[in-house]
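Note that this complex is displayed minus one protein chain, with the remaining chains in position.
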Amino acid sequence: MPHLITLAAEQTIYQAPALHQQLAAALREHPQLEIDLSQIEEIDSAGAQVLLWLQLAAAQQSCQLTLSRPSQAVLEFIRLLGLQQLQNALEAADGS
Amino acid sequence: MDLELAMQSFLQESAELLEQMESILLDAEADSITAEQLGALFRSMHTIKGSAGLFGLDEIVHFTHQAENLLDQLRDGHLQLDAELSGVLLRSHDHVKAQLAAVAAGQPIAPGEQDNILADIAALLPPADMPPPSAEAYASSSEPATDSEWLLSLRFGPDVLRNGMDPASFVRYLATLGQIQAIASCCSSLPADDSFDAERNYLRLEVQFCGAVDGEQLASVFAFACEGSQFIISPRTELASHLQQALQAGDAAEQQSCRDIWQQWGLWQPLADSAPLPTASVAADSLPTVATTADSKARNSESRFIKVEAGKLDSLINLVGELVIAGAATNLLARSHGNSPLLESTVVMAGLIEQIRSHTLAMRMVPIGETFSRFPRVVRDVGHELGKSIKLEISGAETELDKSMVDKLADPLTHLVRNAIDHGIEDVQQRRAAGKPEQGHVWLNAYHESGSVVIEVADDGGGLDPQRILAKAIQRGIISSDAMLGEQDIYRLIFAAGFSTAERISNLSGRGVGLDVVQKNIETLRGTVEIDSEIGLGTTFRLRLPLTLAIIDGFLVEVGSSTFVIPLETVVECMELPARPGCTDMPERLQLRGEILPLLYLRQFLELDGQAGRRQNVVVIQTGASRVGLVVDALQGEFQTVIKPLGSLFRHLKAISGSTILGNGAVALILDVLALIQHATQQEAGRYTLEQDPYQPAGNRQPHNNDMSSGK
């Protein structure tokens, strides 16, 4: 069972540094991570960048990462900025 | 009236400010005025100017702007508050007061003393320090009349996020000015390790935009973020120079990642292997390079092929199959949620999946010629052995079909060719007696027809003699002597196990491997064999095979609660079954544009439960020359279908060729159209036989069928 982390409603630059720390710690401890994006109501570029970083870091540390249940806000943001990298990860999670 | 209220507030506020200004000017001595008093003096004109701008009081703005400049100089110590300056400022105060009084009274502002005061102010100010009010420059943005297309490469600086400027905000704003046709983010500089700084911006955006704007307006969108950023904005018409700039910015990783984006959009083509700069000089230099590459390509054409283990290709095709299903599921979901942006993106995705599918399948497609090429040798050897002179003619060698099928076709085809030479083509003496050329002909012919591959093996031999076949079959106990068989059924007997029509069993045939093996081989490929024969003229074996074994375009139909898939390529047209008031029985055929169309009721044929609805639909299906109308309850439309073979338990089911999983997870059976058509035509033939009058048009006997033409 992957370790599940549910992200809080607000994921903006105010939360980004703490989220980064939290996820970095989780990466060290768990070989499998699932990030639940369903509760996110507000996300900005800083928040999205943490997710992009997590993808890269997880791949580098061979952590099996799943980004799941994106909220409407997350999907809209991905579309707004053309964040194909996140889109692909979500589709991969959806297909499994 | 809110604006009225604001105006009152403005007038009152201005009056207070002017009062304060006057009292400071009257009280203060040149050497005792405090910084606070200077600030207050400045702010009085500053604030009046700012508010006046909001109310569109341009004269007041114009005048207070100059007074403000004067006070700015005073505040900064460039000027001294002497009697002269004080006098000018008091006159300015009086003038603004008069202007405001006119506004309050709703009268036009009189120029009054304005020009004189302005001249005096100008005399006091250093000449360079008189910038005109910049409001107009800001306000009057030129309006381009029509939409134009733009390319944007937005390299936001590292500090934009910290400064409260989210690239996303600019994109949202941009979207209000026109349409963002494509956007992609590049984050090649984002580190995977601990050097990641969550407050630093790593995003670069590439955008295609269309809107009624000019370049200046577009640039102004990002003006707030220009510190530390680089924005490359060009009209679409300057694509080349835009890419030259945009793709040179940043480090190698960023360049590559952006090249990928523009390439994906089809706006950038890699020149040679890795020429990063599509500049004129490079283009000129690359001419000879290109020539060399082409030359070397010609020399070792083999190296352009990669041998791939078939298993890898198979698992790829399986995955594509799953992808097709998943894509269809997403589309269904998006449709059921009515989420149109999602629907749009699933449509785009479906297009891509479709391309992947056809490319993947194309990888497995090989020309049948590979198999055909062995036959000249086979024909020569067999002919030689039997003492027959045979000419082989091959056409359609370029016709492509699934590699796995090509492999499995080699044996049956060899068998048919040998059979044609051995049993089809007569001895030289017989041919001479029949007035035919001594040299016999065998044709191998391949072509595509309505979604299948057809391979014909034909000869100009003696043809099949139905009487002889029938006699043989009865003699061998394959059929009973009282069997009633049509011509095709009689021909088909030669495929029966242990059948051989040649009086003389030759070396080549008669080795215990009969045509029955051919039949079986073809059937495992979901194909069929038809035979055309004319006594004295020759025989044609026609193999009809599906293009691929993995995926078909299906047409979904509903009967009761079950869904069935009809291979789309066999569907000719659909129509509603014409209602016939007063009649409860089911017509056996329709007259469709002058042709009789036998009907097959899927519910009855498959013995499904339930009652037919009031409205039923007819799907006209066709293979070869036979058409049948399949009567179903409802039509659901097209659906890409991955064929899952049926378990061995269901192999014997005649009219079902496989199953598939629908997007909603339900299982649907794939109809074997050929079997259905065969059944329907047999049933039709059976009716004619019973009615003892095969040539009378159906409509004449059953008047209610007569008016069934073109029921659209």
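The first chain written gets the first letter, and so on, giving A and B; residue counts start at 1 in each chain.
Heads up, the rule we're going with is that a residue touches a chain if its C-beta (ideal position, glycine included) is under 8 Å from a C-beta of that chain, and two chains touch if they have at least 3 such contacts.
Definition applied: contacts and distances are computed from a predicted model.
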| Given the options "Response regulator", "Arginase family enzyme", "Peptide ABC transporter permease" or "Na+/H+ antiporter subunit E", which would UniProt use as the protein name of the unshown chain? | "Response regulator"
| field | Hidden partner chain, touching residue among B:162, B:542 or B:679 | value | B:162
| task | With the missing chain put back, which residues of subunit A would touch it? List them for me. | result | 12-14
| query | Taking the full complex into account, what residues of subunit B touch the chain not shown? | reply | 2-3, 5-7, 9-14, 36, 39-40, 42-43, 46-47, 49-56, 61, 65, 68, 72, 131, 133-135, 138-139, 161-165, 169-170, 172-173, 176, 199, 221-225, 227
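FYI, only the chains that are shown with their structure count from here on.
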| How many angstrom lie between the CA centroids of subunit A and subunit B, rounded to a whole number? | 28
| subunit B touches which residues of subunit A in the complex? | 13, 16-17, 19-20, 24, 44-46, 49-50, 52-53, 56-57, 59-60, 77, 79-85, 94-95
| message | So in the complex, the part of subunit B that touches subunit A is made up of which residues? | response | 161-162, 166-168, 171-172, 182-185, 187, 190-194, 196, 198-199, 201-203, 205-206, 322-323, 326, 330, 341, 345
